[in-house]
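Left out: one protein chain. Kept in place: all the others.
Chain lettering (A and B) follows the sequence in which the chains are written, and residue indices restart at 1 in each chain.
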Amino acid sequence: MALIDLANPTRFLALVERVLPWLIAATVLAFAIGLRGAYLAPDDYQQGATVKIMYIHVPNAWLSSFVWGVMSLAALGTLVWRHPLADVAAKCAAPLGAAFTFVALVTGSLWGRPMWGTYWVWDARLTSVLVLFLMYLGLIALWRTIDDPARAGRAAAILTLVGAVNLPIIKFSVDWWNTLHQPASVFRMGPPTIDPSLLVPLFVMTAAFSLLFVTLHLAAMRNEIMRRRVRTLLLTQAERA
Amino acid sequence: MMLMQEAGIVPGSVRGNVVMELKGTGLCCVRGGRRVFAGVDFAVESRKSVMLTGANGAGKSSLLRLIAGLIRPAEGAIALTGGDGEISVGEQAHYVGHLDPLKPALTVMENLTFWARFLNGGAGPGQDGAAQRSLEAVGLGELGHLPAGYLSAGQRRRLSLARMLAVPRPIWLLDEPTTALDAASQERLGRLMQAHLDGGGIILAATHGPLGLDGAQELRLGTRVASP
Partner (left out) sequence: MTALANLFARDARIAIRIGGGAMIGVLFFLTVVTLVPFAIGPDLALLRRIGPAILWLGALLASLLTLDRLFASDHDDGSLDLILMGRVPLEIAVVTKALAHWVTTGLPLVIASPVLGLFLNLEPAALGATALTLLVGTPALTLIGVIGAALAVALRRGGLLLPVMVLPMTIPVLIFGVAATNAAVGGPVPFATPFAILCALTLMSAVIGPFAAAATLRHGME
């Protein structure tokens, strides 16, 4: 079956039905290995056990940007190639991306609290994630406000691409703003640079969360296609009356 | 006709003796997820007109907007031969839809001269004179100085028609042009349309009733399309 056949929603649904159980199994397995590795990993000399939040925070932070990248590709699919499944992919990715971003924010805040003494200090990286979260929510609001899925898809696609172009600019600006107003932060909110072998569970957790995204995304796309079919049926019913 | 000759306007005479043909093949239009029409073909040449008929929702407005370039067809193509090859069909057409584009804050004359200059690509020589004559040709000659918000529905529709006279473009796309017009104005419109055709123009008009044009073809939309 050629890749182009996936454009056909029916074939796509058939593929999803076949692949989904395996994906779920792979996700569960990856999480099992990753969480075990995180549990067994040694504590950080400076932060203690709280460093283990990074095994959740870092993958989610990475995925929050990655999902916007996926949506940007889908946006190109909608606008340039008019691929029928592109706007379905974009619509389903947005809430998932927002969820990953939210988890990144919460875990980042919890991770920083012992060191900062407070829940939020407008740290440069977390602030960029906060702005990204706002952009996700704005996009989801746009999806929900326009009734016609095709028109919503095109408007959302343009906003996604404009957002993609702006995100590096925003990140640069927030970094600049942060160095202007705050001294360098006490600790880096990233993986410790001590020993590469400690990063193995991190990679596994990143893979696990990525698999989670793919699984949920495909399942959501399947649901969305069903939803659109119901809508078409109802429209046809109205027309025949 | 006498009125038109006195007014000094011969609408649609842009292309003079060149024969143009506007052709649409296999047109399919999808709006709001609904297939409005499919497999529509038409061909109309200079001095000819097409009446679009059909029930409400059959796609008459959609077809006109499609030709004007405001929507893209899902399938099919529009081609114009004998026109200006450098610009799109929409840029050589006038479109009068259900709405009358005028700004209430500006006067009637300001509205008309704006559109005349904008659609023409700039203020040409004698443009303002042409605007005044267009207003007179539709019976609004006395009202140029009034704020456009004071016009009645019929007068606004006539202002839209005056726009077509003030800027010569060969193709006229009219969506139920007689809406809000009284009998005298409808008759006047018929004469203006006939003059446009005589000058070499093309008219496609969606209408529920006859427009009084000689030799108009009819294109009926709305026969049931088989579902895919």
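Operating definition for what follows: a residue touches a chain if its C-beta (ideal position, glycine included) is under 8 Å from a C-beta of that chain, and two chains touch if they have at least 3 such contacts.
This is a predicted model, so every value here is computed, not measured.
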Residue, one of A:Ala38, A:Val174, A:Leu202 or A:Met221, that touches the chain absent here:
A:Val174
Per the touch definition above, residue among A:Ala49, A:Ala141 or A:Val200 touching the missing chain:
A:Ala141
Per the touch definition above, residue among B:Gly24, B:Gly54 or B:Gly90 touching the missing chain
B:Gly90
Just the residue numbers, please: which parts of chain A touch the chain that's not shown?
79, 131, 134-135, 137-139, 141-142, 145-146, 150-151, 154-155, 158-159, 161-163, 165-166, 169-170, 172-174, 176-177, 180
Give me the chain B residues in contact with the hidden chain, please.
31, 65, 68-72, 87, 90-91, 93, 95, 97-103, 105-106, 110, 114-115, 117-123
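Definition applied: only the chains that are shown with their structure count from here on.
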Once you find the CA centre of chain A and the CA centre of chain B, what distance in Å lies between them?
50
Spell out the residues on chain B that touch chain A in their complex, using ranges where they run on.
32-34, 227
For chain A, which residues count as touching chain B in their complex?
148-151, 231-232, 235-236, 239
